[in-house]
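Got a structure for you, written out below as structure tokens; questions coming shortly.
The other protein chains are all here in position, but one chain of the complex has been omitted.
The chains carry the letters A and B, assigned in the order they are written, with residues numbered from 1 in each.
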Amino acid sequence: MMESGFHGCDLDDSLKCKLEESGTQNTHSVMEKAAAWFRSRSIFVVAYGTGCGAIEMPPTFTSRYDAERMGVVGVATPRQADLIILSGYLAYKTLRRVIRTYEQMQKPKYIITLGSCPINGGMYWDSYNTIKKLDDYLPVDVSVVGCMPRPEAVIDGFSLLQKRIKNGEKAGWEKYDENLDFYKKNQKRVLGNHVDPSYETDWYNLENGSEV
Amino acid sequence: MKNDLENTIKIFHGPQHPGITGNMSVELDLLGETIKRAQTHVGYLHRGFEKLVERRTVVQAFTIVCRICVPEPDPNEENFARAVENLTGLEISEKAKYIRTMVLEMQRLATMFLWMGGQAGSIGLGLIPQWSVCDRDYMLDLFEELTGGRVYHMYAFPGGVRRDLPEGFLSRLSDLLDYYEKRIIVYNNTFFDNIIFKKRAIGVGIVNADDVIKNAYVGQVMRGCGIKKDVRKDMPYLMYDKLDFDIPVQSDGDVYARALVRRDEMLQSIKILRQIIKQMPSEGDILQKIPKHRKFKLPADDTYVQTESARGAMSYYMAGDGSEKIRRMQVRGPSLVHAYTLLEKLLVDSQLSDVAMTMNSLGICPPEIER
Partner (left out) sequence: MIELISKLEKLSLELVQKQDYLYKVEVKKEQLESLLLSFLNEFGYITLDSINCRDDLEEGNFVITYCLLTPKRDHVVMVQTSIERENASLPSIHTFWPQAEIMEREMHEMFGVDFPGHPTLIDFALEYWDNIPPLRRDFDTLQYVNDMNPFRGQRDDALDAKVEMKKKREAKKAAKLKAEQEAAAKAELETQNNPSQEVQNEE
């Protein structure tokens, strides 16, 4: 479980990635626009059923609501996916796995959360085992509110994300790379030193993470 | 044997896995494709419901109990409402009883359709989920009309139900049941008689009938072994003692037998719903007058209630202490024993490809294991 270099997103790579891509962010060549359009029409989704919202995933993807007509297709593994759907509240134990899953995904990658719980705790605001404010730990692109959101709302979230990808707006994973210290500090605060995966850089024992 | 165990590889089946029934994981030791040891891990969905309920009054707690089991919230509401009624001695009217029975049976049908999608999807039959999840949605539309919520209804309140039936609701329900009866014939041809399903499911995941009673396996696991027991008949609640229905059983105890039991239970649910539509009283109170929520006190006493959910008997232990808050509410769903005692035993010496199918046929629902 703990080997380094095994994970899709190596830390040094991600920093390089940020430097290279931040330069090309604002140029809008025809090729880039075309690539963004194509990308927005073929989103591969890994649906991590972290909570109640998982029950609305089958209706969304099957014949009645049929999200596949939007170009949104479910896949099994995080490495093939562009988008991870976190469907509901996150227990600390799940958050560890979600961070690992997210960091295994290839860039570009996006996060959609379903329900009120990842936004502000929702119904479980006083529960000792769930987090509030998921965007402290992972960069959320689109939050679909509701308890739980209807399939129409989920599809609306997809189309909002597609619009953003098409317009070339700055995505969550770029923010994650830029503010990695902020995210890692928060992750360490709630999960302690038991965060998988471990990296060669000793992020968790830094005195002040933002100085690096 | 020792050599075998040294050569095994360990994989985690879940928590992020398309073939798992929710957010849980099974740790498997594999020798080739054969499972040598299985261990269940839960806790990915733990919210501490029992703690949250202790901090709330009855009326506040009522809104969160339905979230304990996501695919079928209504048995939870029914259990909670009945436990509070038992403790405080509230009597509910006949019409409210009929409506609650109707909601429970509607929920059972909806859960069975979702199960059918999962069971077929777990062996790679992609057509059945496309159909059955859509058919379930028609039931959810009726739920939305009746209660205002698609999945979580918050409907069965201590003392009755929250709303009266909308006008013409029973005729629309009757139309849907006609449609379902036709559809079940189609499912029977495409899924239950499907040669692929038969080849995969017959003889897999056989539960030993001797273990069933002692180890408290419930629901279709029990009835798939030929034991004709059902809480609706044995300890009748609501209107079940006035309704005519059978308990379907099969004798083989494998995945296929459990599937057939579920199919027959769907037909029985339709039969019950038809009787309810006929017998539903046109007039009557739907909600007993209850005190305001800050004055709604539970006596210092305890009770234990059981409801037959779509996956087996679901029980609540509830205790009050003379104040507005609930002293203790403990949930014992059917999945707790199925996912640990039974699944760990069943998976040994079975194939990796059968894990998802076996889990689906046991009806394991992780949110009610750990609450």
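Odds and ends about this structure:
Quick note on the criterion: a contact is a pair of C-beta atoms (placed from the backbone, for glycine too) under 8 Å apart; a residue touches a chain by one contact, two chains touch by 3 or more.
Quick caveat: nothing in here was measured; it's all calculated off a predicted structure.
Set against the missing chain, the residues B:V84, B:V133 or B:A319 yield one that touches it, B:A319. Of the options B:E94, B:E181, B:D285 or B:D302, the residue whose C-beta touches the omitted chain is B:D302.
Touching the chain that is not shown, out of B:T34, B:N86 or B:Q288: B:N86 (per the contact rule at the top).
Among the residues B:E54, B:D164 or B:D264, only B:E54 touches the chain that is left out of the figure.
Remark: the residues of chain B touching the chain excluded from display are 42-43, 46, 48, 50-52, 54-55, 86, 213-216, 229, 231, 234-235, 301-304, 306, 313, 315, 317, 319, 327-328, 330, 332, 336-337, 340-341, 370. Contact between chain A and the absent chain runs through residues 92-93, 96, 119-121, 125-129, 131-133, 190, 192, 194.
Everything that follows uses one rule, which is that only the chains that are shown with their structure count from here on.
The centroid of the Cα atoms in chain A and the matching centroid in chain B are 32 Å apart.
Every residue of chain B that touches chain A in the complex is listed here, in rising order: 15-18, 22-23, 43-48, 51-52, 55, 63-64, 67, 70-71, 114, 117, 129-131, 133-134, 136-137, 140, 150-152, 367. Residues 46, 48-52, 54-56, 58-59, 62-64, 74, 76, 78, 89, 91, 93-94, 97, 101, 123-124, 126-130, 147-148, 150 of chain A touch chain B in their complex.
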